[in-house]
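Would you mind keeping the following structure in view while I ask a few things?
One protein chain omitted, others in place.
Up next is subunit A:
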Amino acid sequence: MSAVMITRKVRKWEKLPGKNTFCCDGRVMMARQKGVFYLTLFLIVGTCSLFFAFECPYLAVHLSPSVPVFAIVLFFFVIAMLLRTSFSDPGVLPRALPEEATFIEMEIEAANGNVPAGQRAPPRIRNVQINNQIVKLKYCYTCKIFRPPRASHCSICDNCVDRFDHHCPWVGNCVGKRNYRYFYMFTLSLSLLTIYIFTFDIVHVVMRSVDKGFLNTLKETPGTVLEVLVCFFTLWSVVGLTGFHTYLISLNQTTNEDIKGSWSGKNRVQNPYSHKNCFKNCFEVLCGPTFPSVLDRRGLMQEDSSFSAASASLPPSRSNPVSQTTKTTAPLIRNEHTPDEAKRSIAAPEEKSYSPREENGSSPREEKSSSPREEKGSSPREEKSSSPREEKSSSPREEKSSSPREEKGSSPREEKSSSPREEKSSSPREEKSSSPREEKSSSPREETPKVPPLASPEPDAEVSVTKGPAH
């Protein structure tokens, strides 16, 4: 029985659990489904290109050259904010290492005492007092931690995110502590850009119509019609969304807390994070410190893979439980192969096992649940509204007036309410769109212990970490 030990250095992002995709060697971090993000990009770039092509030459000459200049500045700001929001770590909390998880389990057992056989264990909740209010911290079965206050688990990205606001498919990422201000700046600047383009489209059409007539104007600049259409529908949704988030910021609340109604109602706890002063709240959210990422994506770590000729399938020893469920197995190598050949053949299946984890899902079950969600979630969106962006603002507005979800399956709401669905058995929501059903099936996963008890960790789960340049 010959054993071959191969050690190679990998970046930590390759081994991170969760359903994120990484690009540029760990510098860029996004959710798995990026289709809607590409649509957002296309709409913004497309509409602005039409504006620069059709309206700007005329307006620069007949009105002022500052019109296109300001439009360009605003356009670059919007794109920069969008990319910042989409590509940055929203504030993901790394999962507990085995020792920490065991320590927490021990504390829970000590606190709960002996549970009689047949009886369900009490829910894992820790009460903390924050600014003289009692706040309950829930235990996350996936990440094996007690979630810090305001953190929530995003079922789409499968991560706990600090100060979780919502998962936004338009930016292809969660919105959390680290990227909330970029998200807000994006919606604000996009509102301004939309209003700007809409206004100058009208001005341009009016000015040209005076000379040449309305129909001739439209014939000469067909792009105007398309722009006006896109801007008109975008206006309502994006401006509404900006207004909603301005309201949330002034109260120092997150969308998640607003949906769950954490701080509303007389019997409930008052928001312990609010400074009771509008300006102070805005100041803290928008001008507070910029938190660095605690997820070390670009650090290096050793990855040992041992291979024995006798066994048919042996997954890499240091891989996550997630990647161990991939179907690829190490090939059976006959004794006549040299160690070099063995190394090459091991390297090939290893590569196969990593890319599916990032793109498709690490287990058939996850793949099955994620793809229907994508299909069902996206088709209602495309069919029912003339502009996808309508849904962005309609969802918060509906929630504010707390009417049942009569709007179609708009995705921001689905993702936003994925965590509240653990607690509220709100029946109106269950009936509406098909995709929440997938979300619901994922939430019970969180309630019940997902993985086998901690007594069976991987053989050498704790990797020796070489400190690389942290991002």
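Couple of notes before you dig in:
Simple rule for what comes next: a residue touches a chain if its C-beta (ideal position, glycine included) is under 8 Å from a C-beta of that chain, and two chains touch if they have at least 3 such contacts; residues count from 1.
The definition used in the following text is that contacts and distances are computed from a predicted model.
As stated in its UniProt record, the chain not included in the shown complex is "Golgin subfamily A member 7B-like", which appears among "Dolichol-phosphate mannosyltransferase subunit 3", "Two-component response regulator ARR1", "Golgin subfamily A member 7B-like" or "Calcium and integrin-binding protein 1". When the missing chain is restored to the complex, the residue among A:Pro17, A:Gly46 or A:Pro149 that touches it is A:Pro149. For the chain missing from the display, the contacting residue among A:Phe42, A:Phe76 or A:Tyr247 is A:Phe76, taking the whole complex into account.
For the chain left out of this panel, the touching residue among A:Thr102, A:Ser209 or A:Ser250 is A:Thr102. By the touch definition given at the top, subunit A reaches the unshown chain through residues 76-77, 80-81, 84, 93-94, 96-100, 102-103, 106, 128-131, 135, 137, 145, 148-150, 163, 181-182, 185, 272-273, 283-284, 286-292, 294-296, 454, 457, 460-462, 464-465.
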